Every structure is written in C-alpha cells, then in structure tokens.
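Left out: one protein chain. Kept in place: all the others.
Now for subunit A:
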Amino acid sequence: MTKHEKAKAFDLTRREADEPTSPVVRFGPEAPLKLVSGAVLAPWQCAYQTYGTLNAARSNAILICHALTGDQHVANPHPVTGKLGWWQTMVGPGRPLDTDRFFIICANVLGGCMGTTGPSSTNPATGKPWGLDLPVVTIHDMVDAQARLIDHLGIDTLFAVAGGSMGGMQVLQWASSYPERVFAALPIAAAARHSAQNIAFGEVGRQAVMADPEWRGGHYLEAGTRPEKGLAVARMGAHITYLSEAALHTKFGRRFQNRTAPGFHFDADFQVESYLRHQGLSFVERFDANSYLYVTRAMDYFDLAADHGGVLARAFQGSKTRFCVISFTSDWLFPTAESRQIVKALNAAAASVSFVEIETDKGHDAFLLDVPALTATVRGFLDAAAKARGLPVAS
C-alpha cells in the first residue's frame, strides 16, 4: 500500500467511526445505554445494514450478529476495502438467508469501529476519540444495544438470530436475555463462555497492540497515527487460530515464496509467512486497534452459565426458541465440545434443539466459507422454521 492509499484508508475509517456509510440510529441523552459494568453510555449510536423487505406483519426479520473482526457489511461491498460482504455465501436472493423472503439486519457491535459507538468514536464530552476512556463493554451490552435498534425498527419478535464465533455468543445471549423476541436461534462455531485458551490468545493479541510505541497509551488517533505493526501481529496470531493444521498444510505446506530453496534471511521466505503478513496488513487498513482490545475483552468476559448461578441450563429455562447449533470438526478455537455443552444445557432446559457437527478441514473460519453442508443445514432449518412461523417458503 502506498503512503497515499494508507492516508486515504485512515481518513475513511475515521469517517466511518462517526459518520458511517451505513444507516445509523443516534440515541440522545434521554436514551442512555446502561452497561453491565455499571457505566452508562449517552449519547451513543448504532450503525447497521439491512437487506430485503420487512413484511407488513413485521415477522420476517433475521438479525445477523457479526464476529470479532466483522462488521455490518454482510452482503455489500465494504466501504473501506471495497471487498465483497463477509457472508455473501449465506445471504442474498435464493441463499439460505434469502433476501427475497426475509428482512436481514446486521448491526456493527458496540465497541466496534464501523459506526456504532466504540473507542474510535468521538467522545461527546471531549470532542476527541474515546480511546480507553470508553467503558469496557460486554457481549450482553452488545445485545442490549442491538435490542434497542430492533425496537427502533419497530420489530417485536425476530424470526431468527444467527451468527458465528463471537456472533454465536451474541445469539446465545439474545436467546437468554430476550427469549420471547427470538423465534429461532443459530449459534454457529460458538461457545457459552470463552475458554482459558481463548482468553490467552486474546491477551497475546492485546499485548502485541499495546507493545507498539505508536499505540501511545491508546491516544494514537489524536496523533494522526495507528499501531499498525502491533495490530498486524495480533491479527497474524489470531488468524492461525481460525485455520487448522490440515488447512495450512494443504494451502501452503512448506513451500517457499517465489523460490525453490531457502533464502537464508528473515524476510517472508515461506508462503505461509507471506500469507500471514498479508492478512495482518490488510486488516489494519480497516480495523481500529482499540476496538480490537475492547471486542476481544468482551469475548473474554462472556460466560453465560456464570450469569445464571453456574448452571447454563438456567439461561434457557422455559425457552420456546428453536435452536440450531452447528460446529465444525477441525475447529480447535471453538471446538465441538463447546457446542455440545450448549446442546446439553438446552436439552436439560427442555428447549427445542438441533445440533450438527460438520466435517471440514477449514477450521474455525468454516462458518464464513462456502461449505455446502453448512448452507444446506442452515437452509433446511430456516425453511422449516419459516413454515412453522407462517412465512413464505422457498419457491
């Protein structure tokens, strides 16, 4: 990326934080958001995208919850990178989340950097970016913020709430916090709590960001800079956890980049190094480093059972929601055992639950990719749920 392109991306992301390309709902001082930490956020805002049309009965809305580094741009070109939406395989006309039949909503999470209040948003009290002065947010807070958006859109009950990874955590929180507002729930490659191993990975990423001198104690935006190196290293480390050993081996093996023998230097000699460096660099172009700290922290604090006296089943007691839990065989970040814990709790709560473990070597990232068994399962579940809800089925 040239210096000019870099500066342009910087300006674009700065603008998206306060004045996003997406529609945005601004909640004034009269509509504060109370956070789990006890802090109160006001004013605050929530940016979102929608696809398809809300029906007259307002009964066909599906909320998609995005993952750690995702955003609301599910099925349209990204305003900063120009890349395709992150869930194009799943969302669109005739796709499982069929925009011809359903009204699809996705909001940028609280703590994010694409127009919903986050550390790169302007703190109204100072006129400067919030930075680390923003109160720490939780998955629970993210879901409460989304519920306020859904209220604003005049939707009482969501036909479905769907999401992978951290999005799946939000799905579980939705089903627990607002059971009567969720007809169907699809937590994919998710967990009811962040494991010690995942907290550990998160901490490595945060330390990488904070070790970059350009991070400047979180005040880098005022200085017109960003801790790009630190955030890129965080992304590189995290990206490994999204793949599987088998997928890395198939994709890169031990192949060298543009050569056939070792170069005896420390440039990106192996293809896998070059790939990771590219992942790191393209990430910093669109993502805010402080957001990375806030959102990974939110995942760390997530423990749905702990919020219910240590008994996960209590989070779903009396739930009428129909659940579709999906995991992937090669996902070692959110392994099948975590999904089984969710299923076990839902069974104990006598909730309606289906569970599928999809065979793939694509690792945790499988939920974002074109995996035919995933699309077929989601399609089958949603179509049957649509029938049960009296919504049109696929033609």
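In the analysis below, a residue touches a chain if its C-beta (ideal position, glycine included) is under 8 Å from a C-beta of that chain, and two chains touch if they have at least 3 such contacts; residues count from 1.
As a working rule, contacts and distances are computed from a predicted model.
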Item to check | Choices "Permease component (FepD)", "Methionine biosynthesis protein MetW", "Acyl carrier protein" or "Chemotaxis protein CheC" - which one is the UniProt name of the chain not shown | outcome: "Methionine biosynthesis protein MetW"
Item to check | Selected from A:106, A:134, A:238 or A:385 as touching the chain missing from the view | outcome: A:385
Checklist outcome for this item: Among listed residues A:91, A:356 or A:391, the absent chain is touched only by A:356
Next on the checklist: Please identify which residue in A:216, A:239 or A:344 touches the non-displayed chain.
Outcome noted: A:344
Checklist entry - Since one chain has been left out of the picture, which residues of subunit A touch it in the full complex? => result 322, 324, 340, 343-344, 347-348, 350, 352-359, 373, 376-377, 379-381, 383-385, 387-388
